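One protein chain omitted, others in place.
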Amino acid sequence: MPDPTPLSLLTDFGLDDPYVGMMKAAILLRTSNVNLIDITHSSPPQDIVRAAILLFDSYRYFPTGTVHLIVVDPGVGSNRHILAAECEGYRFVAPDNGLIDPILRCSSASAVYYVQPEKIGIDAYTATFHGRDIMAPVAAELAKGKMLSQVGIKTHEWVKLDLPFAKEVNGEILGSILYADHFGNLITNIRPFDLEHGDIRLHEVEIEVAGTILKGIWHTYTDVQPGELCAVINSCNRLEIACRQSSALAHLNVEEHDPVIVRRRSDT
Amino acid sequence: MPDPTPLSLLTDFGLDDPYVGMMKAAILLRTSNVNLIDITHSSPPQDIVRAAILLFDSYRYFPTGTVHLIVVDPGVGSNRHILAAECEGYRFVAPDNGLIDPILRCSSASAVYYVQPEKIGIDAYTATFHGRDIMAPVAAELAKGKMLSQVGIKTHEWVKLDLPFAKEVNGEILGSILYADHFGNLITNIRPFDLEHGDIRLHEVEIEVAGTILKGIWHTYTDVQPGELCAVINSCNRLEIACRQSSALAHLNVEEHDPVIVRRRSDT
Partner (left out) sequence: MPDPTPLSLLTDFGLDDPYVGMMKAAILLRTSNVNLIDITHSSPPQDIVRAAILLFDSYRYFPTGTVHLIVVDPGVGSNRHILAAECEGYRFVAPDNGLIDPILRCSSASAVYYVQPEKIGIDAYTATFHGRDIMAPVAAELAKGKMLSQVGIKTHEWVKLDLPFAKEVNGEILGSILYADHFGNLITNIRPFDLEHGDIRLHEVEIEVAGTILKGIWHTYTDVQPGELCAVINSCNRLEIACRQSSALAHLNVEEHDPVIVRRRSDT
């Protein structure tokens, strides 16, 4: 038997209901030779942008060959398509609602297919749970080695997603808070690339967030004192506002989408 | 080595404590050739009815041969029995408190055994965690291929469970809300079978819940407008009250056990 194929799952199902287990059961019905890895099932209900960001920040840490199954599907049962795609050596199965658009956009060599359930022997399915009834089986077939062409028909169209990118205005980088993580770290949409673009060096900047000014971008949390706020470039290559041994979310009066501004320090 | 056996877990342990991990460790002590799949560990503490419903709605999506291990066990350490059972090609291990009764009842060809721990070499166990010390090892032995007769003694007795079934009264179907899922969808105990029994067609009915009347049963959520309430037959074959792109729970002032009534539309 060949090595098991990694198959990741990212949904908005939560863990209280049996939905994730049912989806994994549907995978096991077609193959037992998979390593099922949960990215998260706590993406906010029906929030396509958040799930797209979580996927974008995670997918490349998996071995190439991994099948990523992403189900945030407010349009289930409508005439929206289901996508099976290949990009950078990874396979993706997701509803066609923008979830995997940020990844497809970054690559010139992606292949995108509309899933045709009948190609893998699916004649009947419920109207409200295509994750279990269509997408999990498709992911399982890809994990078993089926080609994209064996699960669907090629397309060059897919739903695009407007992600909230940071932008440069008058030499300042205008970004925003995407979300707060479990530690209360504030994850932003500002990336090292944005900063270089603005020709700003990390120690020469100040960051404005919620009326507070933070001086410089540090290497790691322990560069500041316990309880002190700091900005770092985090492990997903994003500007992050943290508070050493505490929660930045608890220290700052902020919400998702609130602005974060990076500019040259006024005191240098 | 043969294909790994699927082994599902459904408990009320939550995920904050190490109890689920310990139970899986106890399985791995006896076999590594299993695919462990969590159905959920968030069944409400010591709520046998809820766990029985979650299991009933989930078990058949797994491959036949799956061992289902269900531990909601308020009677642990008392003289209650532990069951090992086979039904419809599935195996079940659970305390004898009604958890698997709804499944056993639906089948004429089930085999039910009282577990005898000494049969699989268990001489000592704690008084408060039979899930880890007895049931997980039994499930592991069944996954390895042991027969029910090798882990216990045959019985025809087991604890019955009073599930809240819907009933027909004067041509109306009287049901109730079982629980709200992660999306705020209200899961009821009314099934298509109940409706046919009442000789009602789906588009000709109205549903009364929390003082609100919903017209018709729809195919899927996207058949109504965003923010609008709708009734559908869900992916587990239950009548469900949903709210498109929102939460029906947040829109209706309802609780578990509240009545749901289906009747012929007054306007047709």
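Each chain carries a letter (A and B) given by its place in the written order, and its residues are counted from 1.
One rule holds in what follows: a residue touches a chain if its C-beta (ideal position, glycine included) is under 8 Å from a C-beta of that chain, and two chains touch if they have at least 3 such contacts.
Just so you know, these numbers come straight off a predicted model, no measurement behind them.
A.B. asks: Touch as defined at the start, partner being the missing chain; which of A:42, A:78 or A:116 qualifies?
C.D. replies: Of the candidates A:42, A:78 or A:116, A:42 is in touch with the missing chain.
A.B. asks: Of B:25, B:106 or B:250, which one is in contact with the hidden chain?
C.D. replies: B:25
A.B. asks: Specify the residue from the set B:61, B:113 or B:129 that touches the hidden chain.
C.D. replies: B:129
A.B. asks: Tell me which stretches of chain B touch the chain missing from the display.
C.D. replies: Residues of chain B in contact with the hidden chain: 13-22, 24-26, 28-29, 32-33, 36, 45-46, 74-78, 126-129, 132-133.
A.B. asks: For the chain that got dropped from the picture, name the residues of chain A it touches.
C.D. replies: Spelled out for chain A, the touching residues are 3-4, 6, 8, 10, 15, 35, 37-42, 54, 57-58, 61-63, 66, 181-183, 219-223, 232, 234-235, 240, 244-245, 247.
Operating definition for what follows: only the chains that are shown with their structure count from here on.
A.B. asks: State, to the nearest whole Å, the distance from the C-alpha centre of chain A to the C-alpha centre of chain B.
C.D. replies: 31
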